[in-house]
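Note that this complex is displayed minus one protein chain, with the remaining chains in position.
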Amino acid sequence: MAKKKIVLIIKSNPFSWKAFEALRQAVGLSMGHDLTIIFMKEGVYTLTDWKPQMIGIEPLDKSMEALGMTEATVVAEEEAIRERGIKLRQWPIEVKIRPKEEVCELVENAEVVITW
Amino acid sequence: MAKKKIVLIIKSNPFSWKAFEALRQAVGLSMGHDLTIIFMKEGVYTLTDWKPQMIGIEPLDKSMEALGMTEATVVAEEEAIRERGIKLRQWPIEVKIRPKEEVCELVENAEVVITW
Amino acid sequence: MNLLIVLASNPYSHDFNTAVKLAEASINRNHRTSIFFMGNGIYSVLRPEVKELYEKGAKIYYCAHNAQQRKIKPEEWAESSSMYGLSKLVTEADKVIMLD
Amino acid sequence: MNLLIVLASNPYSHDFNTAVKLAEASINRNHRTSIFFMGNGIYSVLRPEVKELYEKGAKIYYCAHNAQQRKIKPEEWAESSSMYGLSKLVTEADKVIMLD
Amino acid sequence: MVNNLWLIKRPADFPEADMLQPEDMIILIQDAVIRVPTIENWVACREDAVARNIKIPEDKMMDYTDIIDLIEKANKVIVW
Partner (left out) sequence: MVNNLWLIKRPADFPEADMLQPEDMIILIQDAVIRVPTIENWVACREDAVARNIKIPEDKMMDYTDIIDLIEKANKVIVW
């Protein structure tokens, strides 16, 4: 069966196991689908230089590395980053900063939307 | 050892298993302690005529009945009820409506405070 | 339709109730209905409501990695799967409902 | 002091991390340290961090009713208790920290 | 015809206006039924509203079967 255009949104609960599970799921979905991962709202904190292991959470690096080897696209909402005054760290995959308007378009054009 | 003055506060997550567990805990604590249960903030919804079983949660009646047979006091914050425009149902134990000021005093005078 | 519900939510949560009620209604409309349990959702695979859904015709899958990590042993009617397995289920599904 | 931590929170939550770190620090200061697991907190009694706390000297209790309801079988070093048992632990405790 | 079907779980936690298309529809479920929105195109899950003793106009309530029928007809489902 055909590939699907999937948008996976991480919008809540930064610094938790949710981020870890969401990215593990993203790696799985990137196999066989046209996947875009969007970080918005509180979710943009996921992309900062935080230390999951200090609070008992597995690091995200392995999933991010795996995503870097796929066709998946990673997008962060420009407004969400600006409002929170935060700085993103370097990840093993390019993070594209896009305005809210483009994020909305990506959601509208997706066939499947998964939110975390 | 001596009885303690315990205040158990239910302030969040109405309509969930938390309310059920909190009241089950309250029944246990009422044996051996001087217990006051305070409903405030969103927690006051717990005292309305809701139907836990419709959303897969065990009813609270058994715990409320058990509390009615103990010396425990049940207090609901007047302001929290007024702000939400809600009506409390009849429970097997008297619910005392008290202004915020008195609620604060109860918290201040407690030896142990448990929040839900 | 072919409906896929993915449950990653905490045990004894509103999402569990929503998942069960939606799955029931979907089965009653004769839709192909699957539930995939992952993350903290794995604990809910032990609940009797899930077995009932299976008996009514729902397909039950779970992430074996999460089950092992959380020391949960689902019964044999639940199908051991993975994130790759989930990806294939998404391919087949007409609608996906993600609860977490 | 005699410190009692009550954990009723979801598994894999911030509260679990807070409970473990506070208990560790409390043990290191030679305080009598107990953790009581109830409600959704019962799932966390299976985590290896809890066994380590037990081995360092913490007392581990759990609500038997919640464990049975959630089909969780704690290891034998964890002590089966009840809400009445919790009430007695509160009597003995100098400080109670409720996490849910 | 429904374009995107939004399942809203928390009170007053709506997707921003830019995300909603004219043909989209909102279903309030779980605790979202506590606060009724000011926008037009919404309905509420009947069981979630009745269980919480929240009064909602009869024509704004939907059974799970109705919701499943909407899910079938929608372009896609987004849980918020």
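Lettered A, B, C, D and E in written order, each chain numbered from 1.
The rule is simple: a contact is a pair of C-beta atoms (placed from the backbone, for glycine too) under 8 Å apart; a residue touches a chain by one contact, two chains touch by 3 or more.
Given the structure is predicted, the values throughout are model-derived calculations rather than measurements.
Novice: For the chain that is not shown, enumerate the shown chains it touches in the whole assembly.
Specialist: Result: the unshown chain touches A, B, D.
Novice: Which positions on chain D touch the chain that was left off?
Specialist: Residues of chain D in contact with the hidden chain: 1, 3, 14-15, 18, 21-22, 24-26, 28-29, 31, 94-99.
Novice: Residues of chain A in contact with the chain that isn't shown?
Specialist: 14-15, 45, 48-52, 54-55
Novice: Since one chain isn't shown, list which residues of chain B touch it in the complete complex.
Specialist: Missing-chain contacts on chain B: residues 100-101, 104, 107-108, 110-113, 115.
One rule holds for everything that comes next: only the chains that are shown with their structure count from here on.
Novice: Touching both chain C and chain D, which chains are there?
Specialist: Both-contact set = A, B.
Novice: Using the touch rule from the top, work out which pair, A-D or A-C, shares more C-beta pairs.
Specialist: Answer by contact count: A-C.
Novice: If you average the CA coordinates per chain, which chain's centre is most distant from that of chain D?
Specialist: Most remote chain from chain D, centroid-wise, comes out as E.
Novice: From the centre of chain C, which chain's CA centre is farthest?
Specialist: Greatest centre separation from chain C goes to chain B.
Novice: Could you state the distance in Å from the CA-based centre of chain D to that of chain E?
Specialist: That pair's centroid distance is 40 Å.
Novice: State, to the nearest whole Å, the distance from the C-alpha centre of chain C to the C-alpha centre of chain E.
Specialist: 22
Novice: Find every residue in chain C that makes contact with two or more other chains and list them.
Specialist: Chain C, residues with two or more chain partners: 12, 14, 39-40, 96, 98.
Novice: Could you tell me which residues belong to chain E and also touch two or more other chains?
Specialist: Correct list: 31, 47, 76-77, 79.
Novice: Write out all the pairs of touching chains, ordered by chain label.
Specialist: Inter-chain contacts occur between A-C, A-D, A-E, B-C, B-D, B-E, C-D, C-E.
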